[in-house]
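Here the complex is missing one protein chain, while the rest keep their positions.
Chain naming follows the written order as A and B, and within any one chain the residues start at number 1.
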Amino acid sequence: MTLWNKPAHELHDLLVKKEISATELTQDVLARMDAVEGKVKAFLTITKEQALEQAKAVDEKIAAGENISFLAGIPGAVKDNICTKGVRTTCASKILENFVPPYDASVVTKLQKEFPVLVGKANLDEFAMGGSTENSGFYPTHNPWNTECVPGGSSGGSAAAVASGSAIFALGSDTGGSIRQPASFCGVVGMKPTYGRVSRYGLVAYASSLDQIGPITRDVTDCANVLNVIAGHDDMDSTSSFAEVPDYTKSLVQDVKGLKIGLPKEYFVDGMDQDVEKAVRNAIEQLKSLGAEIVEVSLPHTKYAISTYYLIAPAEAATNLERYDGISYGERIDGADVVELMTNTRSKLFGEEVKRRIMIGNYALSAGYYDAYYLKALKVRTLIQKDYTDAFEKVDVIAAPTAPTPAYKIGEMISDPLKMYLQDICTVPLNLAGLPGISVPCGYSQKHMPIGLQLIGKPLDEATLIRTAYTYEQSQSFHKEMAELGGAEA
Amino acid sequence: MKYEAVIGLEIHCELKTKTKIFCGCETGFGGDQNTHVCPVCLGLPGVLPTINKRVVEFGIKAGLATNCTINKFSKFDRKNYYYPDLPKNWQTSQYDLPIAEHGWVDIDVEGEKKRVRLTRIHMEEDAGKLVHSGNTIKDSASSNVDYNRTGVPLLEIVSEPDMHTAEEARTYMEKIKAIMEYIDVSNCRMEEGNLRADVNVSIRPVGSKELGTRTEMKNINSFKSLVDAIDYEIDRQTEVLEDGGHIVQETRTWDPNRGITLSMRSKEDAHDYRYMPEPDLPPIVTTDEQIEAYRKELPELPDARRERLEKEYGLSDYDAGVITASRPMAEYFDEVVAGGADAKLAANWIMGELAKHLNAENKTIVDSPVEPARLAAMIQMITKGTISSKIAKTVFEEMWTSKDAPEEIVKAKGLVQITDTKAIEEIVDKVIADNPKPVEDYKGGNKKAIGALVGQVMKQSKGKANPQMVNQLLAQKLG
C-alpha cells in the first residue's frame, strides 16, 4: 500500500485498525524521501534513526492495546528555526551551522506527548527572512510541482516536504506570510493562528511581535488536528493567550450557511496574476453557492502594510539577531579583539538578506530616525488593525488571495529585494493585526501550479476559519492531488 | 574663580529575590561559574523572558518609599549594545515608562536638611562577569565569561544632579541604602556588589546656573571610593579649567589603589542604544488599589523612625539619626528597649561600646555576639545601681566572649556595686588618712582635688563602690 500520499487522518485510521504499522508507514515515507529529496531539498537535517525508533515505540503501544493519539506514528517535519533538544537547529544560517539546542521548543514538547515520528528539520530562508527559501544559507528548496520553481517561503522546506510526501505534516512559522504563502505555492493547507495562540518559546525569533507557529498539512482535517495539539497558553511565553482552546475538530463540518464573508477590494491588487484572481474569485463564488453571503469590505490602509511591515520586522530582527556574535554559542570567526571577532563572525556568516534587514532595522531604530520610521510604522500598524476591527463588525471571515502570483522560477526575483517584499502584500497585514489566516488550495495556474485561497478570521476565531475552509475543501478535490515532481530536473 | 560641583548618582541596587528577573535560575551570590544559568539567561536562540512578579513588587515599594509616582502603565525596553557579558547584546531595561518617577529623599549634611530629587527608578537585568587573564582588562590577551549574574534583578535609582559635595553624595547613597534595607528589597552588601553607583560629576563657577561638562565614573562600590573619587574628580576638573583647558565628556574609571580617576575612552563612538519596546513582555498595569496595598505593606521608614525615637525616647536628633541609619541597628535598638533598658542608655551603649567592638572585629550588628536581651539586662543593672557604668564595661567585655547573662557575670566576678555606707566609709576614711596632700588642697579651696580622692576610693574598692555615695561621703567628711 502506498502510504506517503495519504493525509494523517486516513493514516491514523489505518494504524488504529492495525492495517498498517507505524514502522511500515515511516519506512514508506522515508523511502519516498529518498526518492524525491535529491530534487526537492526540503530538509537540512534528516533524523531517520530517531524516526524509526519513535515508530517502533508507537507500534509497541499499539501492540500493548493502548489507545493512540491522532499524531502517534505520523511522520512529520519541523521547520529548522524551531528548537529541538539534541537535534541541530540551524535557522538555515551558517552562523548556527552546528548549533544543538539543550532544550525543546514548547511546541515540540507538546508534539512529543502525542508520539509523532519526526523525520527531520525543514529548510527555510535564513532566519525566516524571505519568501522563496532561496535565502537559505545552505541550498534552496525546490517546488515539488515544478522543481524549477521556488516552494515559497520562508517555510518552503516544510511546505515542500508535505507536498512531496516526505512528511505527512509539518510545523512552520509565519511572520509575514511564511506559512500561508509556501502552502499556497505548494498546494497544501497552511495556517497562521492568531498571534499568541501558539507558544513561541523555542521558535528562533525573527520579529517577535509578528512571529507565530502553525501547521502545514495535506488538508483541513489534519490542520485542525495539529492545531489542537499545539495551541494553548504556555507559561514560558508571556505573550501566549490565556484564551480557552476549543476542540477544532468540532469545526470540521460542512456548513457556511448565513456566514458573512468579506471581500476586500484592496487585496485584488494591480499586477495580480490573472490565473490567481480567477481561481480565488471562483472559490469565493463556490462559497457563495454553498450558502455564504459575500459582502464587499474595505481595508483602506492595506497599501501601507508593506512599508509598515518592512520597518517593524527588520527593527525587531536587528535586535533579535544581535545575539549571534560568536561569543557563547554558534560559529565564530576570530579577530584580534572581541569587537573584531563579533564583526567578522556576523559579516561572514550572515547571508545578504539577513544583513540587509539588520541594516534597515538599525537604520530605522537609530538616533534621529526612530520617530520618522519605527514609531511611525507602529502607529500605522494601529490603523491597519483598526481596518480589520471595523470590517469584522460586518463580516465573519474575510477571503482573499494568499499570494498575488503562483510559484515563480528560482532566481527570477532574488536580485530585486524590494520587488520580493511587494509580493507579501496579501499576507503581512494579518501579522500586523495579529489575526489568524489559513491558505487552502483553490486551483491551478495554466502551468498547473497551485493557487491558494486565503481566509482571514477574527482574533482567536480559528474555529470559524477551519469550518469555512473545510466546507470549501470538501466541495472540490484540489487537496487530493499530490505534486508530480515535474520540471526540467525531474 | 570659585567653582561649585554638581553631582548626580545612578545607584544600581541588586534585589533579594530568589530567582532572576526573567527566568527561574537562582540568584545566590557565589556558586561555581556558569552553574546558575539556563537557556533564557544565556540568551539562546528561541528563548523568551518572563517577569518575576516580586521584582515588580520591589520596584513599586522602592518607588513608594522614595516618594515617587508609580507609573500605572510601565513597560520593558531593549537597550542595545554589544558586550560579551551581555548574551543577547541588549539589556532588558526600562526607557520611557519606568516603574517609578519624580521622587525625593531628605538627607542631613552637617546638621542641615537637604532634599535630593529622584528622576526615576527602573527595573533591569544585571550583566555577567568577565574574568581577565591579566591584571587589568587592557593587558589581558583573553577573558573568561561567567553568566551566573546575568539576569539578576536590579533597580536603577537615578537622582537629579542635586548634590554639590562628596559628603552629600555619600549621605544620599547611605540614605538610599537605608531605605532599601528598611523595605527589605535588597541585602545592600556593597562588598558583594549589591549596591553600586555610577557617579556624574561636573563643576561650574559659583552662581552659574548652567551645567558644566560632566564625566561619569562607573561601578563605584564603597562609600570611601565614592567620596575619594568625587573629591579627586572635582580637584581634577578644577585644575583643568584653571589651566584654561576644557572638560571632555567621558567615562572615567576610579582606581582605588592609586587614588585617581583614569580616562577609559572618550565618547568618540557615542552610544546609540536604539531603545525599542520589548515585544516579548506585556506591559505592567498597576491600579490605585494595588499601589495602596503595597503602601500599607511598607514598614516604618528611616525618617519616620528617627522622628519617633526623638519623640518617644527623647533621643537627640543626631543619636536618632545614627540609630535609624540602618534597619538592623534600629531593630536592635528597639529590642534592647523592649527588653527593659533605658532608651538613652541603650543608644549610648549601641553607638559606643557595641559599635566599637563590632568595628574592631569587622562584624555587622546582625552578627553581634551580645544579643539585645543581654544588653538590655545589663543596662537595667546600671539603672538599678547594681553596677556602675565603669563595671558595666567589664561586664560587656565578658558578654562579648561568653554566652553568660550579665547577672551571672557580675555574681561570679563579684562585681556588685558596694552601696553599703559603712563599707564605703571605711575606705573613705582610709583614703583621707593616706592622702594628706589632696585633702589639704581641697580644704585650701581647690575643690577639684576631690577627684583624686574619689579615684583612690574607686581603685581601692576595685571599682565597685557607688561613685555617687563616694562623692557624697568625701564631701561630708572633708567639710
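Please note the rule applied: a residue touches a chain if its C-beta (ideal position, glycine included) is under 8 Å from a C-beta of that chain, and two chains touch if they have at least 3 such contacts.
Assume contacts and distances are computed from a predicted model.
Comparing "Protein translocase subunit SecD", "Amino acid ABC transporter ATP-binding protein, PAAT family", "Transport permease protein" or "Aspartyl/glutamyl-tRNA(Asn/Gln) amidotransferase subunit C" against the UniProt entry of the hidden chain yields the protein name "Aspartyl/glutamyl-tRNA(Asn/Gln) amidotransferase subunit C".
Remark: the absent chain touches shown chains A, B in the intact complex. Across A:180, A:218 or A:301, the single residue that touches the chain missing here is A:301. Checked against the full complex, the candidates A:51, A:342, A:391 or A:485 give a single residue touching the omitted chain, namely A:342.
For the chain missing from the display, the contacting residue among A:39, A:110, A:356 or A:448 is A:356, taking the whole complex into account. Contact with the chain not shown here comes from a single listed residue; of A:56, A:332 or A:448, that residue is A:332.
Looking at A:116, A:196 or A:443, the residue that reaches the missing chain in the full complex is A:196. Among the residues A:15, A:318 or A:456, only A:318 touches the chain that is left out of the figure.
As for the chain not pictured, it touches chain A at residues 98-100, 102, 194-196, 209-210, 235, 238-239, 241, 301, 303-304, 306-308, 310-311, 318, 322, 325-332, 334-339, 341-344, 346-347, 350, 355-356, 358-360, 362-363, 366, 373, 375-383, 385, 417-418, 431-434, 459. In the full complex, the hidden chain is touched by chain B at residues 17-19, 23-26, 32-39, 42, 50-54, 56, 75, 80-84, 130-132, 137-138, 140-147, 251, 264-265, 269, 271-272, 274, 277, 279, 281-285.
Throughout what follows, only the chains that are shown with their structure count from here on.
The distance from the centre of chain A to the centre of chain B, each centre being the mean of the chain's C-alpha atoms, comes to 57 Å. Listed in rising order, the residues of chain A touching chain B in the complex are 81-83, 89, 91, 96, 99, 101-103, 105, 200-205, 208-209, 235-239, 315-316, 318-319, 322-325, 327-329, 338-339, 342, 362, 365-367, 370, 374.
Looking at the complex, you find that chain B touches chain A at residues 39, 42-51, 78, 80, 82, 84, 87-90, 145, 147, 272, 274, 276, 279-282.
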